[in-house]
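Taking it in order: structure first as structure tokens, then the write-up.
Missing here is one protein chain; the remaining ones are kept as they sit in the complex.
All chains are identified by letter, namely A and B, in their written order; residue positions are counted from 1 within each chain.
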Amino acid sequence: MTLEDIRKRLGAVVLSRNGDMTIAIEKAYCADLMSDVLAFSMTNSLLVTGLTNAQVIRTAEIADIKAIVFVQSKRPDIETIAMADEKRIPLMVTSCSMFDACGMLYEQGLRCEPDRSHSNE
Amino acid sequence: MNDRCTEGCFFLTGKDFTNAGAASSNLKEILESLGIRPDIVRRTAIASFEAEMNVIIYAVAGMMQYSITPEMIRLVIQDMGPGIKDIDLAMKEGYSTAPDYIREMGFGSGMGLPNIKKNADTLNVSSVYGEGTTLEFIIYLTKPSQEGP
Partner (left out) sequence: MKLRDIAVSLSLECKTPGADLDREVTGGYVSDLLSDVIGNAGEGQVWITLQVHINIVAVASLKGLSGIILVNNRTPDEDTIRKASAENIPVLTSSLPAFELAGRLYALGLG
């Protein structure tokens, strides 16, 4: 599904100014702990989180996450949104809980499968 | 890639959460501009980010030195900080000495050092408890990309 489909399904509001909402997303991960996001590592995925600080954007950039959905109407501050705009990471916010957001996206076919590119395992 | 060695250094300030991750982000851009394979860039960026976050979360200040040759990427991250009392324990997934306010920021899940180890080809951790920690790790550019099982 595209980011626009996700936005509609979650009733979400787009926060970023220049995010590409036509990007196709197949995978999603939900987390509030940044190392968890990095440990699991899925490229080209959507991050669903309740954490709104700037590190979420940096973590997303490092982990090649394509877009972020904030749950429970939690909004990052203006500087954080600006950072995401600069890095071209679309941001959305939904009033849904993390549980409901994940449930709905799972229902629509998004899955959570890690990359298999860690060469030291 | 040419035969040059690209070297540089980032200074890290403890508790500077506004800029936390900026050094790794810059390093990632440098790697991408050198045309390094995306999976290598990703592994390096993740390891570098975790190391950088450890300095910012726990230490007073630190330095990240990088050197990139056609064969390898080498990072040395040194800090002045509390040091690590038990390195083996620190390497365990889920073990964390982070205070609550750090956990509330989304860090301190105890995955930092394990994440670095998972992504680097070699890792050396040395520390003097009460003084500081040095992390040194290498990611080889000349190994073939290995798919997981």
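One rule holds for everything that comes next: contacts are C-beta pairs under 8 Å (C-beta built on N, C-alpha and C of every residue); 3 or more make two chains touch, one makes a residue touch a chain.
All values derive from a computational prediction rather than experimental measurement.
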item	value
Touched by the hidden chain, restricted to displayed chains	A, B
Residue of B:S48, B:Q78, B:S109 or B:S127 touching the missing chain in the full complex	B:S109
In chain A, positions touching the absent partner	28-33, 36, 40, 48, 50-51, 72, 97-100, 102-107, 110-112
Touching residues on chain B - with respect to the absent chain	94, 100, 103-104, 106, 109
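The criterion applied here is as follows: only the chains that are shown with their structure count from here on.
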item	value
Complex interface listing, chain A residues touching chain B	32-36, 38-39, 41, 43, 51, 53-56, 58-59, 61-64, 79, 116-121
Touching residues on chain B, where the partner in the complex is chain A	17-18, 20-22, 24-25, 28, 39, 42-43, 45-46, 49-50, 53, 103, 105-112, 114-115, 117-121, 143, 145-149
